[in-house]
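Take a look at this one; I'll ask things after.
With one protein chain removed, the remaining protein chains of the complex are shown where they sit.
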Amino acid sequence: MTLDLHITLTYDMDVPTDILLQVEAAAIPEQVIVSATLDAPACDHFVRVAAHDGIGERIWLRPSGRLSVDYRARVTVQRLLADIAALPQIALHLLPGETVQYLFDSHYCPATKFHSFVETEFGDLQGGARIAAMRDWIAEHFVYQPGSSDGSTTALDSFVMRHGVCRDYAHVMIVLARASSIPARFVSVYAPDVTPPDFHAVAEVFLADPAGDGGAWHLVDPTGMATAGEMVKIGVGRDALDVAFLTAFGTVTLVEQNVSVTRV
Amino acid sequence: MTLDLHITLTYDMDVPTDILLQVEAAAIPEQVIVSATLDAPACDHFVRVAAHDGIGERIWLRPSGRLSVDYRARVTVQRLLADIAALPQIALHLLPGETVQYLFDSHYCPATKFHSFVETEFGDLQGGARIAAMRDWIAEHFVYQPGSSDGSTTALDSFVMRHGVCRDYAHVMIVLARASSIPARFVSVYAPDVTPPDFHAVAEVFLADPAGDGGAWHLVDPTGMATAGEMVKIGVGRDALDVAFLTAFGTVTLVEQNVSVTRV
Amino acid sequence: MTLDLHITLTYDMDVPTDILLQVEAAAIPEQVIVSATLDAPACDHFVRVAAHDGIGERIWLRPSGRLSVDYRARVTVQRLLADIAALPQIALHLLPGETVQYLFDSHYCPATKFHSFVETEFGDLQGGARIAAMRDWIAEHFVYQPGSSDGSTTALDSFVMRHGVCRDYAHVMIVLARASSIPARFVSVYAPDVTPPDFHAVAEVFLADPAGDGGAWHLVDPTGMATAGEMVKIGVGRDALDVAFLTAFGTVTLVEQNVSVTRV
Partner (left out) sequence: MTLDLHITLTYDMDVPTDILLQVEAAAIPEQVIVSATLDAPACDHFVRVAAHDGIGERIWLRPSGRLSVDYRARVTVQRLLADIAALPQIALHLLPGETVQYLFDSHYCPATKFHSFVETEFGDLQGGARIAAMRDWIAEHFVYQPGSSDGSTTALDSFVMRHGVCRDYAHVMIVLARASSIPARFVSVYAPDVTPPDFHAVAEVFLADPAGDGGAWHLVDPTGMATAGEMVKIGVGRDALDVAFLTAFGTVTLVEQNVSVTRV
C-alpha cells in the first residue's frame, strides 16, 4: 500500500522561538520513503536529532515571526501483517530490554490500577486474543467525540468517561495491555480515512513475531479508523507526552494546520 | 432495633494540640439516644459545634500529652425503612435547596465524568430502581479489601481498581447517583457486623418519601455489610473530606482505636 | 456605595434542559437590593432555592431552544469595613460550627499541603496581619492572565504557575488562610473596575468582628481589582465548585454573556 502525505502547519510567534518538530514519516524498514520534501523557513538553525526509541527524527528550528512548514511524502507501507488474535504472548523474562519500559505506568497511562479489571474482564484470554478482545471492548464501549478531552485527560478519565479522541483510545488500549504484562506503546501515525483528517494516534503491543521465534511490535487501532497495513509511523513513546508533532519553547499561536493522506 | 456502642480512641501528642472530634451518635429524630457518656481528658477547653448540615456535633478539645476518649451509648434506630427500588426520583426543580450541593462534583466524587457510563449501564432505569441496580452492580464488581486505598484514592480510582474499603464503595455509589441527577451524600455510621469492626461509611440518596409527597434521604450500603434499620448516624457530608472522626491541627500519633457495636 | 448591575446571558440547547442559575445579588443585611428585575424565558418551571450557606438563591429553569436571561439591579453596599491587618484571629474552639467546614481541604484548595510554606513565610504574623501579608504576597508574585487556567486548575497548580484569573487568586488566598487555621471561603461577586468586565471571585476570611466580641467574615481580593466596600455578593462556597453562575444538566452552548457593573 502506498500513501501520499501532505501536511502544512503555520504558526506565529512574536520573538525567535526554539521549536521541535516531528512530522516526517520515520525511515524504518517497515515503510519505504519513496520521496519526501520538507519546506521550512530559513531560520537560525535546522538540526535533526533521533526521536524516541530511535524511531523517526525531530527537527530543531528557531524561526521568528511566522513558521510555515510544508511536508510532502510518498510512502510505501510494507510491514508484515498478522492476525493479532492468534499471536502468543512473550514471557516477561524473554522481553528485550528496550520493551521493558513499556510495561510500566506512565503519566497518562496508570496501568497498575487496571489489574483487577483486566483479570475479571479478560482473564480467560491470553496474548493476542486478549489484545483483540480489549480492542473490541473499547470500540464497543467508547464514543469517538472530537473536543471531548484535553491535555489533562488520562486513561483513567477516559475509561470512566467512555468517550474521547484517538489519543484517548490509544491510552486506554495501552493501560489494558500493560495491566496484562504486555508491553504497549503510543504511536503517532498518518492514515487515510481518519475523520476529521488529522494526525492520528494508535497503540502498539509487543507479542510474538509470526515470522520468527522472537517478538515484534504490532499496531492496534481501537478507534477502528485505521488498519496496520495503511499506517505510516511518525514516532513512538510511552504516551502522548512523548510524541508531540510540535513543541514550542516559548509562546506560539496556531494559524492553520492541514493533514492530507491519500491512497495512491 | 437498639444498638450498644463502645468506642475508645487513644492518641499521643508532644504539645497541646487542637483536636476536632466527631464520634457521637447524632441526635436526630430517626435515632433515639437512650443513654450516652463521653469521657475525655480534662483539657484547655471542650466546646461543641454543629456538624455538617446540622447533623451531629463536633467537639473541640485541646489536650496535651495523651488524648484518651471513651464513648458509650445505647441508641434505638427508628427510621422509616423503604424498599429503595420502588421509590420515584424527585424532579430537579422540586429538590430542597439544601440537597442541591449533593448533585455536584466534590473532591473524591467527580460525578460529571460518569454521565456516559450511567446512561449506558443504567439508562433504562429511573429513581430508586436505578439506585438499587447501581448498588448491586458495585457489590458484584468490587472486592472489599482492607488497606487497598488511602487518602488520595478518589471514586475515579476506585471505579477502575475495582476494590476498596467502605469509603470507596460509598464514593462510587455517590458518583453514580449524582451522575443520574440524584442527590447523594456520604454518611459516617456505626453498624454491627462490620468486619473488621470499625467506623463505617455508606451513601445516602435523596428520593421520594414513602410516607409523604416530598423527598427524603435513604441509606444505601453497597458493601452489603449494614442495613438501613441497623445504622447509627454520626455525621454526613459531600464525601470523606467532610466527615472525619478526628481532625488534628498539629501532629498526633494513633496509639489505639476500638469500635464495638452490638445488638441489645 | 451604590452600584448598578446589568447582566445578560444567552445559551442555546437542542432539547429542554434543567438549568441552575445563580446570578442575582444576594439579599443579605450587608447589601440592600434597591431594585431588581430578572427577565427569563417562559419555561416549564421557575423555582428558587436557597444557595450555599443560605447566602443568595439559585433558580431552577427548564428552557428549550434558547435561554436568554437579563438581570438588572441597583444595590447599595453597606457592609462594615475593617482594616484587615488589625483584626485578631479567632481561636479554633471559639469558631461557630458553620465556619468549621472552611478550615478543611476542598477540591481546588488542598490547604494541608501548605502548612510548612505558611509557617516559614508568614510564621511571625497572626490573624489579620498574616492575611494582609498573604494578600500582598500573592499580588506581588502572581500575574493576572486571562485564559491561563481552566476547570482542572487547583490552588496547587496556581501556586506553582504564578499566574491565573480571579478564581485562581481566590483559591491561593484560601489555601494560605486555611493552612493558618483561619476559615476561608470562596465568594462570587460583582464589582466595578474588573478588567475585562466579568463575574468576579474573591476570598472571604473569618476573623474578629471589629464591631463586637465575636467573629465575622471579611472580603479579601488578592487581585487588587475590587475593594470590600464595592463588592456585591452573589454566593459563597468552599471553592469554585460550589459557586457556578450557571449549571446545566445537559448540553448547552454559550452564545453571549455580558456583565456590566457601574457606580451610581
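We just call them A, B and C in the order they show up, numbering each chain from 1.
One rule holds for everything that comes next: a residue touches a chain if its C-beta (ideal position, glycine included) is under 8 Å from a C-beta of that chain, and two chains touch if they have at least 3 such contacts.
Bear in mind the structure is a predicted one, so any value in this text is a computation, not a measurement.
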item: Among A:Leu5, A:Ala51, A:Leu246 or A:Val259, residue touching the chain not depicted; value: A:Ala51
item: Contact residue for the chain not shown (choose from A:Glu98, A:Asp150 or A:Asp193); value: A:Glu98
item: Omitted-chain contact residue, chosen from C:Asp70, C:Glu98, C:Asp157 or C:Asp209; value: C:Asp157
item: Touching residue (missing chain; options C:Ser64, C:Gln78 or C:Ser116); value: C:Ser116
item: Residues of chain A (touch criterion as defined above) contacting the omitted chain; value: 18, 20, 44-45, 47, 49-52, 57-58, 60, 62, 92-98, 100-101, 104-107, 181, 241-242, 247, 249
item: For chain C, the residues touching the chain missing from this view; value: 113-117, 120, 141, 143, 156-157, 159-163
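In the analysis below, only the chains that are shown with their structure count from here on.
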item: Distance between the centres, which are taken as Cα means, of chain C and chain A, whole angstrom; value: 43
item: Separation of chain B from chain C, taking each centre as the mean of its C-alpha atoms, in whole Å; value: 29
item: Touching two or more other chains - residues of chain C; value: none
